[in-house]
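Note that one protein chain is taken out, while the other chains of the complex remain in position.
We call the chains A and B, going by the order they appear; numbering starts again at 1 in every chain.
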Amino acid sequence: MPNGVTHHPALAHHFDNLEQQNEAATLGMWVFLVTEVLFFGGLFAAYTIYRNWYPAAFADASHHLDVMYGAINTVVLIGSSLTIALAVRAAQTGDRRTLMLFLVLTMALGAVFLGIKSVEYYQKWEEHHIPGPSFQYEPAEYFRHAQVFLSLYFVMTGLHAVHMIIGLGIMTWMLVWAWNGTITKEYASPIEISGLYWHFVDIVWIFLFPLLYLIGRHGPTVH
Amino acid sequence: MSAHHIVPVRTYVIIFGLLMLGTYLTVQAAFLDLGAFNTPIALAIAIAKATVVVLYFMHVKYSPKLTWIVVIGSVFWLAVLLIMTFGDYATRAWRTFG
Partner (left out) sequence: MPSNLLLPPRHYLNDGYGVWSWLLTRDHKRIALLYLAAVTFFFFIGGAFAVMIRLELATPAGDMVSDDTYNKLFTMHGVMMVFFFLIPVIPSVLGNFLIPIMIGAKDLAFPKLNLASWYIYMIGATFTTYAIVTGGLDTGWTFYTPFSTASSTTNVIPAALGIFVTGFSSILTGLNFIVTIHKMRAPGMTWFRLPLFVWSHYATSLIMVLGTPVLAITLLLVAAERLFKFGIFDPELGGDPILFQHLFWFYSHPAVYIMILPGMGVVSELVAAFCRKPVFGYSVVAFSSLGIAILGFLVWGHHMFVAGQSVYAALIFSLLSFLVAIPSAIKVFNWTATMYKGAVSWETPMLYAIGFIGLFTIGGLTGLFLAAVGLNVHVTDTYFIIAHFHYIMVGGTIMAYLGGLHYWWPKISGRTYNELLAKVSAAIIFFGFNLTFFPQFILGYLGMPRRYHAYPPEFQVLNVLSSAGASLLGVGYLLPMAYLAWSLRYGKLVGSNPWGAVGLEWTTTSPPPTENFAETPVVTWEAYDYPTRVEGHVA
């Protein structure tokens, strides 16, 4: 399989050409995202069942989440999806400086998201709303089932946050590669697949936000 | 993933705008009393947002058929998990035989 007299420095020896390698990388990332869909899917299954079983407690507990923080975080994360998409575009057009700029912006927005999340978690800690031995909740009739809601809240958003932190790590790595010239117009694949991962994390949040923050907000007991 | 299709900046910005609109709508809708429709509307908006992210930001619209199969397959499998599990819960209260 001729691919020129010399081959691209990024071409791995077991591939015939860079196009095959890039296609394999992209398919690999998509297959990985499939596993992530099923991974979070189990949590969404649990959430749906218990929301169905305990609608009042879930709505009540949901009202203790701050819609403004949640909405800002949604805007921030979608914004970071825009910036990473623009970073991918910069990589594909060989624009190194723009690529680095948008990678940094993406990471900044990701950090803002995590910062706001930390504030929210801290608030929950102060309110004694973290499930476990120190959990407290009023009114008492919702105690048990509000704990179920908050357990799901922490597991789902916590797992999401872990994915974001890993995403920041990946973006750092991509920044280094962008800076040292590894990423070129022909070899934009690492940025592309990092972008796919980042968008996926965004999509999870797109579902988490309404399901966790916006339950029964139209009722009379809005905090 | 078509490595050769460069999506124009304009497209990205428009999609971003749509996503912002969707976010605004979902928050507003949550504070209106739409009865049983609140949840389906929230889900529909979320699904619409996810769809445009997948199609445009993740380039699936410009991707080969295999990518489409992978994406649709994952959604389908998630649906199997959810629907068959919920099927149990939904029918537990139905009459049992005998």
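FYI, a residue touches a chain if its C-beta (ideal position, glycine included) is under 8 Å from a C-beta of that chain, and two chains touch if they have at least 3 such contacts.
In this text, all values refer to a predicted model and were calculated from it rather than measured experimentally.
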Where chain A meets the left-out chain, the residues are 1, 12-16, 20, 23-24, 27-28, 31-32, 34-43, 45-46, 49-50, 53-54, 131-133, 144-145, 147-148, 151-152, 155
If the missing chain were put back, which residues of chain B would it touch? 66, 74, 77, 80-81, 84-85, 87-92, 94, 96-97
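One rule holds in what follows: only the chains that are shown with their structure count from here on.
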Centre-of-Cα separation between chain B and chain A, whole angstrom: 15
Which of the residues in chain B come into contact with chain A in the complex? 1, 3, 6-7, 9, 12-13, 15-16, 19-20, 23, 26-27, 30-34, 38, 42-43, 45-46, 49-50, 53-54, 56-59, 66-67, 70-71, 73-75, 77-78, 81-82, 85-86, 89
Touching residues of chain A toward chain B in the complex: what are they? 19, 22-23, 26-27, 30-31, 33-34, 37-38, 41-42, 44-45, 48-49, 52, 67, 71, 74-75, 78-79, 81-82, 84-86, 89, 92-93, 188-189, 192, 195-196, 199-200, 202-203, 206-207, 209-211, 214, 216-219, 222
